[in-house]
Structures are given as C-alpha cells and as structure tokens.
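Would you mind keeping the following structure in view while I ask a few things?
With one protein chain held back, the other chains of the complex are shown just where they sit.
Right after this comes chain A.
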C-alpha cells in the first residue's frame, strides 16, 4: 500500500470539482466546456486506475477505509432512564472491496467515454456536462458507500441528473420517459428506504459498555455493524428475551420480508421482467451518451445493491429464494431475447438485449457458489463495456443517418467500414463469442447454475442461441444489405469518435482473453457470505 491519503473521497468527489468549474465558465463556449468536462472525467479515471493497481485482494482493501461520524443525534437520556448514553448514528463511511473495485473502474471508464461521445449533444452544453458529472459522483458513491444512509443518498443523487439528462436532451417523447424513470426508480428507492429504516432500528442497535462503566446505546446505520449483528446469533436482532419482548428483534419471517422487498427495490433498477418498462423508455428516448451510462452502469447499481444488501446481509433468505431467482433470471433471459428478435428499432433491440443479459446476472447470482457469483459480477462488467460500446456506435449511426430503424439502415459497411466493423465486434462480444468478454461472463454464470439448478441451466443455454440469432440479425442488417442512396455521402468515424470505440473494444478483448484481470480482484469478496451460508444452512 502506497496510498495514505483519502483516495476514495477524492475519487468520489473529483467529478464535482469539474462540475463547479463548469458552472463558472461562460455557457456559449462549447469547445471549452467540452474539454473541461472530458478532463474532469479523466481525473477520477486516473484515481481509479491507481486504486486498481494498488489493490491487494488478500487484504480486501480495508487499508482504504474512510470513516468519520457524519450525523450523531443524541437521543433524550432522561426518557431512557439513568445515566445511559444514547444516540442515533450515521457515518460517512467509504470502503473498497473486490466487488466494488471493478465496478468503480467500469464507472470511470464508461463516464469518460460518454463524455467524449457527448460530441453529439447540440444544445445547453453547460447544464448537460454539469449533470453528467454530478451523475458520475453519485454512481461512484453508490459503489463505495458503506453506510446505509450514505448509500441511499448517493443512490438518490443519480436520479436527479438522469431526470434532466433524459428530459432535456432526449428525443421526441423525452419528458414522459424522464418522469417515468423518476417514478419507477423513486418507487424502488422508497422500498429500499423502508428496508433500511427498519434495519437501522433493529439490526443497527448496539450496546456497549464504555470505559467509565456507562452503557452506550445506539442505533447505527453502518453497514459493517448491521452485517455483523445480523450474522451474530447472539445479537439483539436475533434473539427474543424470555419475556418475549425485544423491540430490536428481527424474526425470520421479517428477514424474509426484508429480503423480498430488497429484491423488488433493486429488481426495478436491474430490471427484473415485470418492472422493466421504464428502462425501455429511457433506452428509446435518451441521447446515446446518456444511454451508455444508463445501460453500462446504472443498471449495474441494481445488481450491486442486490448482492451487497440482499445477498451479503441475508444469505439464508437468498438461499431460500434461489430457485425463484433462477426462474426470474431465466424469464429475463428468454423474454428479452425473444422480444429483441421481434424489434424493428435498433435501440429497442439493444434495450431488450440488456434485459436479456441482466437475466444471466440473476442466474449467476442464484447459483450461490463462487463460480456463479464471479460469473455474475464478470457479466456486469462485461455487459457494461459492451453495451456502452454498442450505444456509442448507435449514437454515431444516428447522428449520420438520422434514424435507428432497422429497415431503413443497411449496407453501411460500405461507407463506414470502421464503425460497422466495430459494431460487428461488439455484437459478437454480446452474443458470447469465445475470446471476447461476453463469453466469460456467460460461461461462468452458467457453470455456476449447473451446479445448483440443472434443469434451469439447460433451458438457459437456449437463451444463448436466441441471443446469437437476434444480435446477428440486427448487426448484419445495419452493416450489409442494400443501402439507401441518401447514406452514400456519410463519412466514417472522426478521430474523436474512434477513440472511445477503440478503448472500449480493447477492454472487451482484454477481458475476453485475460479474464483474471477481474476475477483475481474478486477473489475473496464472497468468502464471508459463503461462509455464513455454510454455517447456517449447512452447505
């Protein structure tokens, strides 16, 4: 460890630095604003790379922990009785582990690429880049926060910028899409908040004897405290006193209820099938760079939250529901693939493809073994890169042709060989061609599922075939076939557009041929959870 300064805070808030600078710049100087924003996103990228190099999986990153009391509200002592000390406690607490690290790096990469790709934005640049940077701050915070309240706040911070980004710079039906996004995600957050509040007042309860012999009661929002209390059979949350009265008791039924609520809350974000309609609207209406972030990172926040709060805090309940999860994953996978095949709009093909790929994540999670979980996280990273790439290309095509309808596009390989080639490569990665990153994620997830749910896994393989069909149909339709004469004059990528394409593609290939780039960092992340599981369920 060579880093002894609070790098996590710098990382989270560095985009805000850029946002403040942007506010001070004149709003008409497009070029200046653009470069400032791009540079502002490079700063967190550099920090994230430093972290990635410095991180040592065997120490699980505790070296970076940052913790300080943020809110500590003394509750009235007299009412509790005696000299006891009593407070409500929320920390400003950031930490890093093998689960967060790849997602943080992904966030910074995709955000930088999206900032570069935002060259297609034609109006109100200042506000646009401002919100983009605020969004990045929120996303980074989500992956690093280790206090329930702090996590929730960062999660909510991502809502407002997205509302603006979709609502102002989107396509025709943008306002409806933006409001719909807000309401669906707001509902998810509200459910999450209910769970968090209940957790804080039950599992967050701590009782310590201070040095002076005075008892110190407290409610804590700290993730570590709550996780430890839930895991400890001796903790207040897990036992009922003789009299049967314990205000902090969290019964088994209640824990299952909380787990299911979390599944719904993060399932809306992920999205799991009945809750996915908002995400189609965003894919359809938002500008391409925003969809890059949305599909590349925001959806991953749902999966991350589900793992971090659902699986890590309630492993037993996750195990109970694992068949349900596997079935939900299967539905996502097949439903997304089948509907994607029927779409006439490239944006929607890609949207349903995201849905389908998130199904694989769910499948991997439901396996509840190391391979499956690693596969799920790998799939998150891989899909983040691939979908960012696909939407980057889609944005470029849309800018030139003014359409994303599959029957209007065609034969673009002739005028845009580079872009079409990149699209083909991205498509192949998406359908899981060995040697590209998509393959690894799918393979690991399915291997994991084969261990625990054989029947479901065998049906899931069908989904892979469907994926190949719809991806090739779409990609081939765009690149080859007959071209409309009005596209004769379109030009291929400029350097500034080609740059993010090359970077993303290179990463997709890198992960495909050298997957331990990610899996190595993930190494010990699931240990404690699986240990818990073995302890309680007995294997």
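Keep this in mind: contacts are C-beta pairs under 8 Å (C-beta built on N, C-alpha and C of every residue); 3 or more make two chains touch, one makes a residue touch a chain; residues count from 1.
In this text, contacts and distances are computed from a predicted model.
Novice: Which listed name, "ATP-binding cassette, subfamily B", "Cytochrome c biogenesis protein ResB", "NADH-quinone oxidoreductase subunit N" or "Peptide ABC transporter permease", is the one UniProt assigns to the chain that has been left out?
Specialist: The UniProt record for the chain left out of view names it "NADH-quinone oxidoreductase subunit N".
Novice: Identify the residue among A:3, A:201, A:490 or A:509 that touches the chain left out of the display.
Specialist: Checking the options A:3, A:201, A:490 or A:509, the one contacting the hidden chain is A:201.
Novice: Looking at the full complex, which residue from A:175, A:345 or A:408 touches the chain that isn't shown here?
Specialist: Of the candidates A:175, A:345 or A:408, A:175 is in touch with the missing chain.
Novice: Quick one: say which of A:3, A:63, A:157 or A:264 touches the chain that got left out.
Specialist: Here the residue in touch with the unshown chain is A:157.
Novice: Considering the whole complex, which of A:193, A:264 or A:498 touches the chain not shown?
Specialist: A:193
Novice: If the hidden chain were put back, which residues of chain A would touch it?
Specialist: 70-76, 78-80, 86, 88, 149, 152-153, 156-157, 159-160, 163-164, 167-168, 174-175, 178-179, 182-183, 186-187, 190-191, 193-194, 197-198, 200-201, 217, 219, 247
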